[in-house]
Every structure is written in structure tokens, then in C-alpha cells.
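A protein chain is absent from this complex, but the other protein chains hold their places.
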Amino acid sequence: MTDIGEIVRDIAEEMASRTDRGRVADYIAPLAEVDPMRFGLAVIEADGTCHLAGDAEAPFSIQSVSKVFALTLALGKVGDALWHRVGREPSGSAFNSIVQLETESGIPRNPFINAGAIVVSDIVLAGHQPREAVGEILRFARALAGEDAIFVDERVARAEQETGFRNAALANYMRAFGNLKHPVEQTLGVYFHQCAIAMSCRQLALAGRYLMLGGRNPGTGRSVVSAARARRINALMMTCGHYDGSGEFAYRVGLSGKSGVGGGILAVAPGRASIAVWSPGLNERGNSQIGTLALERLVQRTGWSVFEPNP
Amino acid sequence: MTDIGEIVRDIAEEMASRTDRGRVADYIAPLAEVDPMRFGLAVIEADGTCHLAGDAEAPFSIQSVSKVFALTLALGKVGDALWHRVGREPSGSAFNSIVQLETESGIPRNPFINAGAIVVSDIVLAGHQPREAVGEILRFARALAGEDAIFVDERVARAEQETGFRNAALANYMRAFGNLKHPVEQTLGVYFHQCAIAMSCRQLALAGRYLMLGGRNPGTGRSVVSAARARRINALMMTCGHYDGSGEFAYRVGLSGKSGVGGGILAVAPGRASIAVWSPGLNERGNSQIGTLALERLVQRTGWSVFEPNP
Amino acid sequence: MTDIGEIVRDIAEEMASRTDRGRVADYIAPLAEVDPMRFGLAVIEADGTCHLAGDAEAPFSIQSVSKVFALTLALGKVGDALWHRVGREPSGSAFNSIVQLETESGIPRNPFINAGAIVVSDIVLAGHQPREAVGEILRFARALAGEDAIFVDERVARAEQETGFRNAALANYMRAFGNLKHPVEQTLGVYFHQCAIAMSCRQLALAGRYLMLGGRNPGTGRSVVSAARARRINALMMTCGHYDGSGEFAYRVGLSGKSGVGGGILAVAPGRASIAVWSPGLNERGNSQIGTLALERLVQRTGWSVFEPNP
Partner (left out) sequence: MTDIGEIVRDIAEEMASRTDRGRVADYIAPLAEVDPMRFGLAVIEADGTCHLAGDAEAPFSIQSVSKVFALTLALGKVGDALWHRVGREPSGSAFNSIVQLETESGIPRNPFINAGAIVVSDIVLAGHQPREAVGEILRFARALAGEDAIFVDERVARAEQETGFRNAALANYMRAFGNLKHPVEQTLGVYFHQCAIAMSCRQLALAGRYLMLGGRNPGTGRSVVSAARARRINALMMTCGHYDGSGEFAYRVGLSGKSGVGGGILAVAPGRASIAVWSPGLNERGNSQIGTLALERLVQRTGWSVFEPNP
């Protein structure tokens, strides 16, 4: 029988020795300062068994991984009406591209590129104060993980805000098309804080369990979303979760996944495992280089790719 | 226990009564003449059990579904060197768009848009005569299906050739970047004939079995491709198999699939089933409208989506 | 001998009777409210002779025509260093397009599209307070015209600011590339106020005299710019002065010109005349429909096109 714990340890060992670790994001100081040698891996199986390796308990900036939780929350608020304002197709361009918005009337291609996630923030905001909306997303992440020690890194949020001109451009652009309902500063306030949530691999894998379990949070026994919605979020993570590297991730790893520029990836093997990996160096598409490799290894040894005839 | 046969019959019955059947492709007469009411469905389970409904035995023009077989063949010839000439990312634009080629130096985004498939044809051609290359693809399809009654519809091939100016533009454009190795007419000759292959749903589902079975053709017991390659082709079909509607197909159906403008779709549920559906009316992205709906129903009732925690 | 006064009167008469007057800009109330029947024409000859017709004394919102004066001012401040931050080519796209900025690293194609004019505003701002910069542009326009009764329409400026999300997107986008040096709000403050300058056709034609006279302001007898610079500004107005309708304007009229969304056009016949026309209805490219036609007539009867072998 496959010993997942051993596989996890083997992978952590191999990854520790890799020298091709990509480039740490350097557009804000709090990210640029992170040691490229950090590596964490957490695998939580369907029965709750948890395997940790490396820096799996160290909090890091989850950045765009938060888009999965924000989308889930927003769908809970407005249901499929969300899809009038955001598409469901891969973008074929960079995470922060504005070109597509011009040719497609301010409707972002999917909720996992920046423009789409900003619309999702706008939906979560829903007439509240930004502070409340951020609080709601944070509470949601805590409830999913079943842990309270999840926080917003204010230093990261502030830095994002100070340098987030491209995101401000995206937001203003969509506002011009009527696809933001709140003042740009408020919506971006929510967005930047949501991206600044810090979690450990263990917490992230815990929070992702509902996606492997048909929408059910095993911590509470309650449904976070319906099985159909969980399936659809997984589908979006597969086709759009890694920006313009989504095809490559599906090709190499074969799991639904969402990456963040902090070097984290949340991956889902439905019915098998919720997985979080972290290594801050990024490849040229902006996805964790060592993190992707670790997931590739994991899938090779477990056979968890959704594209395999699982036994 | 789920009775797949009953599900297949139910679906065929529902689809027969749908009136929103999309628009039949009309750029060439042989396609335009097809009755929009036609509908076929074939499901072959992992153990070989075969369920047919509607026009499952009627041959139709498989068009771009052939790109799966051509890619498999080309990978067999040149291996991963193929990926120096074709990408693996969703395109974010129409199946016949040329824009991306200009900004990305004549390298098509993936093997399932027209430009990518033309490069694949060029690889299959490999110094032979077009006639031989077409013969090889046809023999390959026959071997996969285990049936000899699969043929090239010469009337379709001729019509494609007479009106295929956009494909000629794509081919010449890539030739300008050195990404075609043969005279444009020869490569397009292979491409147009490959697209003109006619198969029934039953034959198509038979031919697709290797993708659900880790690369093994159960008819011969031999490996068509390695398990890893089968998995990767499935991944490409998931992220790129429905042109700029791939995200939507993953969202609604949750299976690897490849559509053709003739109204056919080949879908793969790894370890479960190889599925072919046909209904000639297309949605606005160029994918079979009723065919997609039929697959959505099938997955809802069987739980075969790869994004579900299968029991 | 050509009687310019008679020509001007004839044109005004013909234009008064035209029914195809285009569409008045309606993105802000102060523009939307303008009567589409308004028409003014002012022609000032090289010797100072002034011909007026219609509403030539009525002030209107000059909008983008102000970009000519702002550019002249900015060139006076930083000289040709300006061209490191702005290009000199026609854009081939709409006045407010953001696509080009993405592919060309935040450098706008020319100083007469919105993005380019925002950079020019940023240069005029040059560390001062927005209020001072606006004051400087206004004083410059007054000095050029030799009249003090030129003002900023605060209602227009406020409306621009409230709805100017696309311009905010452009500004933020360029800021992301480091091509704005001041806070976006400040630069846009200057830009929106500059666009809100109100002038009459007579004042506008007076202000444009330096462009027909090799850079010399006949009111003061002093050089505003060198002859070489005047020539080059005229060249930019010819190739870029009417957004994506510049080719058409050159084809039909054959003069250097700059249009504004308020329906004004400043046109220059070097050594002959400075011309201002106003009619608020716009054609599909955003340029005054009747204004363009009036200039076409004027050139037909005077032979002032720069593309003609003038006697």
C-alpha cells in the first residue's frame, strides 16, 4: 500500500536539495525578503490523516490562493448571478493583463485573474465597509480551516496598496464599464487585504478540504457549498488556477490548483486529499517553481491525477 | 446500482425533444446539409460494456476530434520534441485566430486549435507524401477502434480545401516563422483530409478507449501510449479541447473532451468510460450544443466528473 | 481674388442647414446639454484679418484641443526629453485605448491620445500643486489668444473627474510602469481641468496663430516656440490630431488639426490661416462631424491644403 507519509518526506527531502528555485516576487518588500529556501508541504487525506513536511507550519502570504475562498463566499452571497460579471474561461494572457477587458467590455475572463478577483471582492463588499468584508473573508478562512490563528499581514496589505497601480488600473477600467459597484478604493481595499492573508500549509490544506469532499467541511460536518458547486470550483481551478500556466499545471500535475505569488499552491485531489505546498521562488508564469515540482512528484507516486484511471 | 444503459436511453430521449439545438456549421455544403435533429450517443465502460442510443451508428464528419488521434500519432513519432513547436496553454481566443501567432513567434498555443493541429499534421507528414500521411492517420483511427469501416469523406476534404483560406493563412504564417517544414499545400492536404474522417459515435468511443485506460487499447491489449502520456493528453483535452469554450465545458461537464465542428465530442472519464456524442448544431463557441448538454446530464447522473469525490 | 470673408459666410450658411450633425458627447451632463445646432467658425489670416461666422464668439469646452497648448508648454519645460515618455506615432486605436500601453511598456503612442496627454499633464505639473499647473496652462492659453476672458468650466472639470474611470485606468497603468511621477489624483486633476477650458472659436483661432507663423505670437511679437518646433507640432497634429480618424482628416481636409470631444477643431494652414470651428455633434471616430465638413469646404475653396501646389 502507498505510504503517503513516506512520499511526503521523500519529496521534502528532494526539494530541499534543488537549486533551480525560481525567482522570489520582489514587487513589494515583505515578499522580496522571504528566503527562497523555504519549503512546506501539507497533505490531508479524505479520512483526515495529515502529513506535514518542511515549513508546513510557517505562515506565508497566500496571495491569490485567497481567490478560491473569496469566490466561494461570493457565490454563497449572489449565486450564479456572479457569472454575469465574470467569465469562466482561461485568459490566454498574464494575470494582470488589461487587454482582454477592452475587447470584452470590462467582463474579466475568470475569477482567478486579478481583474476577476477584484469583481469578486466587489461582490463580497456588497454595501458593507471594507473592514467588515475583509473580516468576513478572514472568518470564512478560519472556519474552513477550523483554526483562529489566521491573520491579515497588515504590512503586506499596505505594501500592495502602495504599489498596486496595475490593479488600480484594472479596477478603474471595470468601473468605467459599470462592472464595479463600489468606489475603487473600497473594492481594492478588500482585495489587497484578502491577498495579504497569511496561512501555513497545514492551515491551507485544512481550509481546502471542502473541495475534495463534495463541499462538506469535515470539521463542522456541514456543507460549505453544494457538491455541484464544489465540483465547479474545482473545474475553474483546473482551467484557470495558474494564470497563463494553467495548461502546463494540468499537463504536469493533473489536479485542480490555485497558486499565489507568495509561492503557495492549494491543490485538490477529489475524494483523496487536500494539499498545500509553499516555496517562494516563482517560474516565468508566476507560479511556485519548486511547489509545482513537488506536486508533480506527489501525483506521480500516488496516482492522484484526475486524468488517470485511478484504481 | 447505477444503470448506465437506462441513463443513456433517458438522455437520448430528452435530447430528441430539445428545440434549442444551436446552428449547424454552414461554411461547407457537406456540413450544412446535415439534419440538425440527428443525435447519437455511445458510452463504452472500462469493462467494455457498450451503450448506444439514437444515431450512434451513423458516420459523421469528426473534424477536429481527429486532432486527438493526430496528436497521439505525432507524439509517437517525435516525442516531447513536439512541444518545441506547439504550446500547451489554452488560447483565450477563437479556434482560427491568427493574432496569437504574431505575438508569439509562430508557435501555436496548443495542438487543438487549428494552427496547432496544422503543425501536428506537418509532423505526421514527416517527409512522406500527403497521401501516405493521411493513410497513416486513418489506419491509426481504425486500429484504435478495431474497425475497418472508417473512411475519409473526400467530398468534405475537397470542400475544406476549396474554402480553407483562413487555414491557409495560418499555415503560411507559421511557415514564415519556420514552424512548418513542408510546402503549405502538402501540410494542409494532410490536415484537411484528417478533418474529413467520418466515424460513428460507436467507433469514436471505441477509438477513445486508450485514453480512459492509461494508454492501453483493450482491443489489442497493447499500449498505444504510456500511462503518463495518456494522462497528459487528457489534461490537454480538459484545458484546450473546446477552443475558447474549454473553461465552460470543464465547468459544466468536468471531463476531458474534444469537440469538432461537425457536432461530435469525444469525452473521457478515466477508468470509467469512453464517450462519444454527436449532434450537429453548435453553440456560439463552435461546440455541439445538444452534445454538451447530453454529457452534462450523463455526468450528473453517473458522478463521473473528475472533479467529484468519486465513491 | 479669393474673398475669405464670403467663403466663411457661405460655409456657415450651408452648415446651418445640414441635418446630419452626428451625436453630441453624452458621457457628462455639461456636454450632453449642448444644442447640436450650434456652429461657429473663425478664420484668422496671416496678416491678422479675422473672419467670424455663426457662434464664433460663444465659449465651448475645448476638451482635447487643449492638448496642443499643454504639449507646447511641456516642450518648453523639458524639451525633447519629453519624447522619452511619449511616442510620436499614430495609435491605430481609439482615443482611450489601453491595449497599446500593455504591449509598449506604458509609453503612450503620441501626446494627443488621452494616455499621452496625461503624461504631458504630469510633465506640466512638475512638482507644483495641481492648482498652479492648471493656472499655468490657463495663463498660457490667455497669452496665446491675447485675451483674459478664457476660463476653466468647473462644472465640466468636476463631471470629468466623477466619471473619468477610463482615464484613471490609463493613469494608474502608466504609473505602474513608472511613467507618471506624481500621485495619480494630482496628474488627473490637472488633466481634467485642462480639458475643461472654455474658449470661443475666435479665441481658439487667436491662440493657434503661433502654429501658422513659425512659432511667433503676433500679439506680442515674441516667439512662443522655435520655427522648427512649430513645424513639428503641426506634423503631430496632422498624423495624430484626430485619434483614429487622423488619416481621414488628412485625406479630406489636408491641414494639421486637433479635435476635441466638445466638437471643436483647431486647424492650421501654415503661412495662411489659423482656423477654429465648432459644432458639437461627433462622427463615429469622436470628431466634429459638421466641423470637419466645414473645414473640407474651406480648403476646397481656398486651396489651403498643404498637399496642394499652392500658387
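Labels A, B and C are assigned to the chains in the order they are written; within every chain, residues are numbered from 1.
Here is the rule we use: contacts are C-beta pairs under 8 Å (C-beta built on N, C-alpha and C of every residue); 3 or more make two chains touch, one makes a residue touch a chain.
Only a predicted model underlies this, so the values are computations on that prediction, with no experimental measurement involved.
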Considering the complete assembly, the absent chain touches shown chains B, C
Touch with the missing chain holds, among B:Ala46, B:Val78 or B:Ile98, for B:Ile98
Given C:Leu236, C:Ile275 or C:Ile290, the residue that touches the chain left out of view is C:Leu236
Per the whole complex, from B:Ile107, B:Ala145 or B:Leu170 the residue touching the absent chain is B:Leu170
For chain B, residues touching the missing partner are 97-99, 101-103, 165-166, 168-173, 175-176, 184
On chain C, the omitted chain is touched by residues 46, 87-93, 100, 109-110, 212-214, 227, 230-232, 234-236, 238-240, 244-248, 250-251, 254, 256, 270-272, 305-311
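Assume only the chains that are shown with their structure count from here on.
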Chain centre (avg CA) closest to assembly CA average -> A
The distance between the C-alpha centres of chain A and chain C, rounded to whole Å, is 48
Separation of the C-alpha centres, chain A versus chain B, in whole Å, is 31
Rounded to the nearest Å, the gap separating the Cα centres of chain B and chain C is 55
Touching two or more other chains in chain A are residues none
